[in-house]
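What you see is the complex with one protein chain gone and the rest in place.
Coming up: subunit A.
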Amino acid sequence: MKKVLGGNDAVSQAVSVCDVEVISAYPITPQTSIIEKIADLIYTKQMNAQFIKVESEHSAMAACIGASIAGSRTFTATSSQGLLLMHEVLHWASGARLPIVLANANRAIAPGWNIWAEATDSLSQRDTGWIQLYAANSQEVFDFIIMSFAVAERSLFPAMVCLDGFLLTHTKEAVEILGNDDAKPLLAKINRDTLDPKNPKAYGALAFPKDYYAIKKQQHLDMLKVFDIFDNVALEFKNITNRYHKAVDVYPTHISDYSIVALGTLSQTARLAVDNLRKEGVDVNLVKINMFRPFPKKQLQELLSNKKLIVVFDRDISHGKGGIVKDEIAGGLDLCNVVGFVGGLGGDTITESDIVSCFLDAKNSQIKGLFL
């Protein structure tokens, strides 16, 4: 069935078909309509869940941690400053191996105050041990939320689905949705270690260096297993929906001289730029990153290792370094033929012609990467 949904509606709709038992959240623009809709679904008995209306995002994540360690399927949504306030407890959720799912409406970070799209908020959480998925349209938002619950519970890692503020959260488009029964086969309940008075244990106890090191090493090795888990979930999801989401997408073809790399809605704009460039006879493709953590090194190596030039577009910034995605691509794949552009910060406009001209400047060696 198709429905016309904004990105935020797609999140709430997906959460409502996943048998989520506990939601805890705090309002922040542009995430608010996600939790308003969930509150309404619970009030009208279309969803059977507890909604803990907390006094901050820090407590929102803490309450999710409590609900998850007690055994419930758990969800929250946030954005920008809210995600930053959660930062400490994001580590706690992943360290305790809790399969919490979070939707983050990507938004710029103050000062100055700005409520519009930018991915610095979630990209700067890359080291918190969370799976990170970036959606480019409402269909992906809907699909990624459902897939995230499956991947999180099978891997015992929390997962965040990121969607650009307003560009995606508040823009409506047709979305093919699933019913509750359709999602069920993907989301069979998995037995995991949870709080039980009959089996008293201490979770997260004091760890001396040797224990601590072993725990953190195992966490990393287990995170690498997420690639296979994601692939399995993606195939099962394809069998149900006929839609196939890989960790990294390529458009239109694998073989090309040049590549443009982007994530989120920026990849939609870049896709149009690739079309325009190819019309002009430039042999370029788009490499669209859906999964940012764990870092899909192998997939990206296959797609990017033999290019004349790779141009990465970032709607985010690491001050004193540059674009975060560019840095990940160049450093993560040991490539020196990568040029990066930072643009669109705080929701500033990037058009496909901006991307075309930056790409051509880089290709013609006039610019080695700068602000757009």
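Everything below uses one rule, namely that a residue touches a chain if its C-beta (ideal position, glycine included) is under 8 Å from a C-beta of that chain, and two chains touch if they have at least 3 such contacts; residues count from 1.
We adopt the following convention: contacts and distances are computed from a predicted model.
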{"item": "Missing subunit (named according to UniProt) among the choices \"Glycine cleavage system H protein\", \"Transcriptional regulator\", \"Pyruvate:ferredoxin oxidoreductase, beta subunit\" or \"Glycogen debranching protein GlgX\"", "value": "\"Pyruvate:ferredoxin oxidoreductase, beta subunit\""}
{"item": "Chain not shown: contacting residue from A:Tyr43, A:Tyr203 or A:Tyr244", "value": "A:Tyr203"}
{"item": "Residue among A:Cys18, A:Ile35, A:Val89 or A:Leu286 touching the omitted chain", "value": "A:Val89"}
{"item": "Touching the absent chain when the full complex is considered, from A:Val17, A:Ile34, A:Ala63 or A:Ala77", "value": "A:Ala63"}
{"item": "Sites on subunit A contacted by the missing partner chain, in the whole complex", "value": "21-22, 24, 49-50, 52-56, 58-60, 62-72, 74, 88-89, 92, 195-197, 199-208, 211, 215"}
